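Take a look at chain A:
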Amino acid sequence: MSRKPSSLFVEREVYRKRRMIDAARVLPILGAALFLLPVLWRSPEGLGLPTTHLMGYLFGIWLLLTVGAAALSSYIASIPEPDEDPPEARG
Partner candidate 1 sequence: MATLNLLVLVCLLYVALLFAVAFGADRAALHGRSRWLRSSLIYTLSLSIYCTAWTFYGAVGFAARSGLEYLTIYLGPTLVMIGWWYTLRKMVRIGRSQRITSIADLISSRYGKSTLLAVLVTVIAVIGTMPYVALQLQSVALSFDAFAEAEPGGRAPNTEATALWVALGLAIFTVLFGTRNLNANERHHGVVMAIALEAVVKLFALLAVGVFVVWGLSGGVGDTLARIDASNIARWEVSGSRWVGLTMLSAMAFLCLPRMFQVMVVENEDERHLRTASWAFPTYIMLISLFVVPIAVVGLDILPAGSNPDLFVLTLPLHAGQDGLAILSFLGGFSSATSMVIVAAIALSTMLSNHIVMPIWLRMSGKHAMMSGDVREVALLARRFSIVFVVLLGYAYFRLSGGGAALAAMGLVSFAGVAQFLPAMMGGIFWRGATRAGALAGLLVGAMIWFYTMFLPSFGASLLMPQAVLDHGLFGQDWLRPYALFWTNGMDPVVHAVMWSLTLNILTFVTVSIFSFPSPLERLQGAQFVNVFRHTSTTGTWSGGLGQSEDLLTLAQRIMGAVPAQQFFAAAAQRQGLEGYLPEPSTDFLQELERELSGSVGGATAHAMVSQIVGGATVSVEDLMAVADETAQIMEYSNQLEAKSQELQRAARQLREANDKLTQMSVQKDSFLSQISHELRTPMTSLRSFSEILRDSDNLTSEETRRYASIIHDEALRLTRLLDDLLDLSVLENGQVVMNEQVGTLQTVLDRCTAMAVGEGRKLEIIRNREAEDIVLHTDLDRLAQVFINLISNARKYSDAEAPVLTIRSALDRDRVLIDFTDNGSGIPTEEQSVIFEKFARVGQNEAGGAGLGLAICREIMQRLGGSITYLPGQSGTAFRVTLPVSTRVAAQ
Partner candidate 2 sequence: MTKKVLLIEDEPNIIEAVSFILSRAGLDVKTHSNGHDAVEAVRARDPDLVILDIMLPGRNGFDILQDIRADADLADLPVLMLTARGQEKDRELAKRFGVSRFMTKPFSNAEVLEAVRDMVAP
């Protein structure tokens, strides 16, 4: 890692990484909410929604989640480790 970039730039990188980690934390919560959403769905007639529609929805969400996770993990990997985040210690 070059030491050339100004400290502002490095700060910015570390900042970005922290936010990406935040995003990585939010992703599963978002995924859980979206996966559990069909429980609340009913068609106007009171019947369950068509399986084919739900398959489209669930696999679509699934795909988006994996793509999101892949993007985040490669982003997090591409930036040098910042100090271990203190929030980890709560509990």
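Here are some notes:
Criterion: a contact is a pair of C-beta atoms (placed from the backbone, for glycine too) under 8 Å apart; a residue touches a chain by one contact, two chains touch by 3 or more; residues count from 1.
The set was built so that all candidates are chains of the complex that A comes from, given by their letters.
It should be emphasised that the depicted structure is a prediction, and the values quoted were computed from it without experimental measurement.
Candidates 1 or 2 all come from the same complex, and the one touching chain A there is 1. Within the complex formed with candidate 1, the residues of chain A that make contact are 21, 24-25, 27-29, 31-32, 35-36, 38-41, 47-52, 54-55, 58-59, 62-63, 65-70, 73, 76-77, 84, 88-89, 91.
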